[in-house]
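Attaching a single structure in structure tokens format; questions to follow.
The other protein chains are all here in position, but one chain of the complex has been omitted.
For clarity, chains are labelled A, B and C in written order, and residue numbers in each chain start from 1.
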């Protein structure tokens, strides 16, 4: 395997990219000037260098540039801007799958509490959930927090998402009960723009049960 | 305009049919044998002859064939099988847009009450909602029923559906309040198979508000 | 099976219509006024009454309304407007699958000869091509015409279309050779708007072979 095939294989593992588009990416880079490639690599390195994982929510985030000039301070900063924002409601913790879900929720402006990023989903039949999601870190996060009133499970309602929900729920219930932390899940029902004629029976059942 | 253009125009008003497919329908029929056409027309006539509009829910339904042989009985039958089924919960009334929505809800098996078919939606900016939906008949239906506890608005969550919901809600509230009938709407939230990353802000807001 | 199911099944055989849309058509008609249904059926009957099959090209066409008032003339008219147009080039015959293909070619304005409508395609593995296409009538058409110079096979380049082409070509070659009629097929190559990157190997091969 030569280097272009190697690069093609790496691109093919990028989210949503098939072998054909991976190949086009390789050609795209082959046609680019050395200056472009240098800048591309430099930017990747910069992103990686300024990426921190928040100790609290496990979210990967980019540190402000000011921090880059103060290496002594940098060492200390391990909380993202949400986790260190004193105006957020620290009594509610929302568990989401990935950074992109976190972004969707933030964009809605409807949530003011804290987050925890699971980092993935557990496929049905998977034997080792701990390798897929940050279950251990989540349990530590809940154990060490004495101020939690509610944990909101905000996972996808896909089969894998539902399976992950069951695993996470079971694992945190033992910790949550003695601490009287309420565990809730996002409401199910009709999404915006839904047409009843095309809604599946499960969604209708949920929409009916959750009618208001 | 000759007859084939006339037929093309009629087919083009069928749900989901554009001019191109309407034209194909005309050619399809032109190619068919007289026997087929005769059977086609006969079946349309039979459907129309045995179609009744339920006095109660305004649903169009096909009468059982046994009824066709008993013309004296036929006259009297004006209730569909749901409205005449004594096992249905007669204290709940669900308002749906069309027969196809009614079918979706029935298929889910989650609802055991009665229905009312609005017959359409009111487009935003439309000046005469009475011409689009059976508002007068709905108000009569509610007025004449002394046993109702709840009315469920099961309309699409599209802009037109939401607009229709507002009109219907406003109209029935005056009747419902003195009779202590609860008015509810289908729950909003994540539908089955939803991915948070691609959910719109409205849906996330509703799912969060309706969390359980 | 009641009448509405019967009608649903008929609609489900209309071109491009699945069971779900067939059901919506039935509901659509059930909701329509008797006046509409009467007009619908009347138009179908009119179309059928004024539909003639051209003796020459086997195309189904609508006779001009003037003809309807002259029943004596009507009997005699068995040629469509193309076949009876003396300005068309009568030395070229194009074989197409259906009326809709004929319309496409006419719309292009690129062809001035006559047509023959095969009436269908022969699926691969089908044992009785005579039941699918008007092969007998085509052979008669060619035999009885002493002025033909060329026959153009204008069939779809789909697998079934190619299979039909082989059957038709073989059948007409025996007739065409002694009469020195040239048999041609539509040119293969890049269609308008084609991108080489996404073109299949067959199309590239043909485009290369037919380069000009």
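Rule of thumb we're sticking to: a residue touches a chain if its C-beta (ideal position, glycine included) is under 8 Å from a C-beta of that chain, and two chains touch if they have at least 3 such contacts.
All of these numbers come straight from a predicted model, not from anything done at the bench.
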item	value
Displayed chains contacted by the hidden chain, counting the whole assembly	A, C
Touching the absent chain when the full complex is considered, from C:10, C:44 or C:155	C:155
Contacting the left-out chain in the complete assembly, out of C:2, C:31, C:45 or C:100	C:100
Contacts of chain C with the absent chain, listed as residue ranges	96-98, 100-101, 103-105, 107-111, 152, 154-158, 161, 184-212
Chain A residues that touch the omitted chain in the full complex	2-4, 6-7, 10, 14-16, 21, 23-31, 34, 37, 39-41, 43-48, 50-51, 60, 62, 64-65, 98-100, 119
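Keep in mind that, in the parts below, only the chains that are shown with their structure count from here on.
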item	value
Chain-level touch network, classified as line, ring, star, complete or other	line
Same-site or different-site touching of chain B by its copy chain C, using the half cut	same
Geometric centre: closest chain by C-alpha means	B
Touching two or more other chains - residues of chain C	none
